[in-house]
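Omission of a single protein chain aside, the complex is shown with its protein chains in their original locations.
Each chain gets a letter, A and B, in the order it is written, and its residues are counted from 1.
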Amino acid sequence: MNEGAPAGAELLEVRGLSKFFGDVAAVERVSLDLARAETLGVVGESGSGKTTLARCILRAIDPDAGSVRFNSANGWTSLHSLKEKELVPLRREMQMIFQDPFSSLNPRMTVQQILEEPLLIHGERKRGKRVAAVREMLSRVQLGADALTRYPHAFSGGQRQRIGIARALMLRPSLVVCDESVSALDVSVQAQIINLLEDLQAELGLTYLFVAHDLAVVRHICDRVLVMHRGRVVETGTVEDVFERPRQDYTRLLLSAIPSPDPDVPLKPLDRATLNL
Amino acid sequence: MTAPVLAIRDLAVEFKTDTGVTPALSGVSFDVPRGQVTAIVGESGSGKSVTANCVMRLVQPPGRITGGSIRFAPDAGDAFDVVKLADRDPRLYDLRGGHISMVFQEPMTALSPVHDIGGQVAEAILCHRDIGKEAARAEAAQMLERVGLDDMERRMGMYPFEFSGGMRQRVVIAMALVCHPEVLICDEPTTALDVTIQAEILTLIRSLQHELGNSVIFITHDLGVVAQIADHVVVMYQGRVLEIGTVRQVLKQPLHPYTRGLLQAIPGVVPPGERLATIASVVGDADIETPHPLVALADGRQVSLPPAQLRRVARS
Partner (left out) sequence: MSDATAAPPPARGEALLATVTPRQLAWRRFKRHRLALVSAVVLGVLYLLALFCELVAPYSPQTRNVAAINAPPMGIRFFHTDGFHLRPFVYGYDMRVNPDTWMREYTPNVGKRYPLRFFASGDEHTLWNLLPSTRHLFVAEGGYIHLFGTDQLGRDVFSRILYGARVSLSIGVAGVVLTFVLGILFGGVAGYLGGITDRAVQWFIAVLLALPTLPLWMALSAALPVSWSPLAVYFGVTVILSLLGWPYLARQVRGRFLALRQEDFVIAGRLLGAGRMRVILRHMLPNFMSHTITAATLAVPFMILGETALSFLGIGLRPPVVSWGVLMQQAQNWQVIVMTPWLLLPGLFVIIAVTAFNLLGDGLRDAADPYNTGGLE
C-alpha cells in the first residue's frame, strides 16, 4: 500500500480496527499503513468515524477489535493490547493536536506549566533543562518567551493552537495525529498554522495523520488520503489519484460539493439519491 | 437600475466593556441591490454579523448603534431609516420577519424543540398576516415542499429532533421565506453543515432567490461559498469595509491587498506543495489598520486604500 516507501520505513500499521458505540459501528474494519515522514489525510463527513479512528489509534479510546502496531525505536509494538501503564513510554512517540484551541489547554495552567508537563511526566528532573526545552519549542512555534508566564485566556485562537502544537512536540514524537487541527481557525490564521505544520514536519521529520473535513486543506497538506463513510474506508490512494481520478461514487460526491473560489466554476453537486448513497 | 433595497451609510456600533468602549463597526457603508445576492465576507471580528444585526435592529447592550443610517426601501410604501425607528414603532415589528428575515448558523436554535414543524412554519405566517389557521398550514406545507421536503402529510407533524441538520436548515429557510420577505439575511447558514449538505443548501438558496426575486445578504467567511452564491461582495475587516464590487471583480481582480491575502491563503487556490500566503506576507508594509475612506472607481467598485496605492490602482 505504501507506494514508493522504502522498506523498514513503516511507522504504523492498523488492521481491521473496529469500535462500536452500543450497536452502532463508529469504525468498522479499518486498515491503514503510515510511512515515516509522510502525511496521511483522513477525510469524511460528520459521523464518518474519522475522529474515532484517530482516537482509537492513540488509545484515547479503546478499540473493540483489530490491531494497531507501532514501529518505535525498540521495534514493533502492539498498541491495542497494552495496558494504560505500559503505554506510557510509548506516549513519547505519538501525540495529538486537537481541534478546539480553547478547550484543549488547561485554563488554570501557565504556558510554562503546560509545556513542561510532558517533560515532568517522562522524568526530566532538572528544572533548567525543562525551561531550556520549553523556550526552544516556543521559538519553534514562533511565540515569544513573554508567553511563558501567561495563561491560555490571554491568547488568540491561532496562538493557542501554536501552544497546543508545542505541547504535542515537547517529547519529540515521531507520529502526530492532527484531529481537525486547523478547522476552527480563521482563513488567514489557518494558513499560518498549515505553514507551521509543514515547516515543523520538514525540520523534525514528523509523520502526520491528518484528520479533516475540509478537502482543500487535505489536498494541500497530505501525501495520501483515506476517504471514510459511515465508519468504513471507501477509497484510499495518493492525493492526486483520489482528487483527480476518484474511483468511488462517494468520493465523487464529496469532491463535487466543494465550492470553488472561482465564480466561473459553478457548483454542480452530484445527487446523493441517484448515487444510491 | 432601481434603487437599492438597503442603503447603509456610515454605520457605527460600539461595545462597552470594563476597560472602555470598543468600536465594533466604524464608517460602514454599502448598498444591497434589489433582487440580488450580496455577500459580506470577513474573518472573526470583522463585524459582518454585527452589521446584519443592525439591519434587524438586533444589537443588544453592551452594544449600541452610535451613528449612521440604514435606509430601507420596501417595494410598496415609503422608505425609512431603520436606525431611527423607535423601539416600539410598528414598522420595526413589520420589518423583523415581515420585510426582512434571518437564517442563522445553527438551525436548532431557531426551531422550538417542542412544537411540530408544520405548526412552527404556520406560526411564522400568522405572526405577520391575518389569515386562518388552516390556510396558514396549507401555505406552510407549500413552502416546505418548495425547500425540498417530501411526504408532507407526515413531515408536517414531525419535530426538529427527528430531522438531520441539513433538513432543519431547510425548515428554517422555509420559515424565513414564508412571509415573502424582501430581504433574506443568511448568517453563516452552512458553516455547521457537511460539505455535501452545504452544496445542497447553497443551491437551494440560489434557486429560491431566482424564483422569488428577493434580495439576499449572505454572511460568510468562506470565499468558495462567496464565489458560488454572490452577485456582489463586501469585504470587511476589523469593523470596516475594505472593498466592494461584483463577485468577479473582487475574487478575480482583488484591489485590496487584504482581499488578495485572503484568496491566497485558501488551500484550494494555492497549488499543493506551495506555501500558503499569510495576510502579513501579502499586505507587506501596506498599513491595513488605519482606516481610509472608501473611494468609488470608474468601473463601479469601491475600495479603501492609502492615497498612494489608490492612485496606482486608479491608473491601471
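In the analysis below, a residue touches a chain if its C-beta (ideal position, glycine included) is under 8 Å from a C-beta of that chain, and two chains touch if they have at least 3 such contacts.
Please read these numbers as outputs of a predicted model, since none were measured by experiment.
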Residue among A:Gln112, A:Gln192, A:Thr236 or A:Thr251 touching the omitted chain
A:Gln192
Given A:Gly41, A:Gly66 or A:Gly158, the one touching the chain that is not displayed
A:Gly158
Sole contact to the chain not displayed, among A:Leu143, A:Ala166, A:Leu253 or A:Leu267:
A:Leu143
Residues on chain A facing the left-out chain by the touch rule are 58, 60, 85, 87-89, 91-92, 95-96, 98-100, 102-109, 117-118, 121-122, 142-143, 150-151, 153-154, 156, 158-159, 164, 167, 171, 188-189, 192, 195-196, 199
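The working rule: only the chains that are shown with their structure count from here on.
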For chain A versus chain B, what separation do you get between their C-alpha means, in angstrom?
34
Going by the contact rule set out above, which residues of chain B touch chain A in the complex?
43-44, 194-196, 198-200, 202-203, 221-228, 230, 247-248, 251-252, 261-263, 265-270, 272, 275-279
Using the touch definition from the top, list the residues of chain A that touch chain B in their complex.
45-46, 157, 186-192, 194-195, 198, 213-217, 219-221, 239, 253-254, 256-267, 269, 272
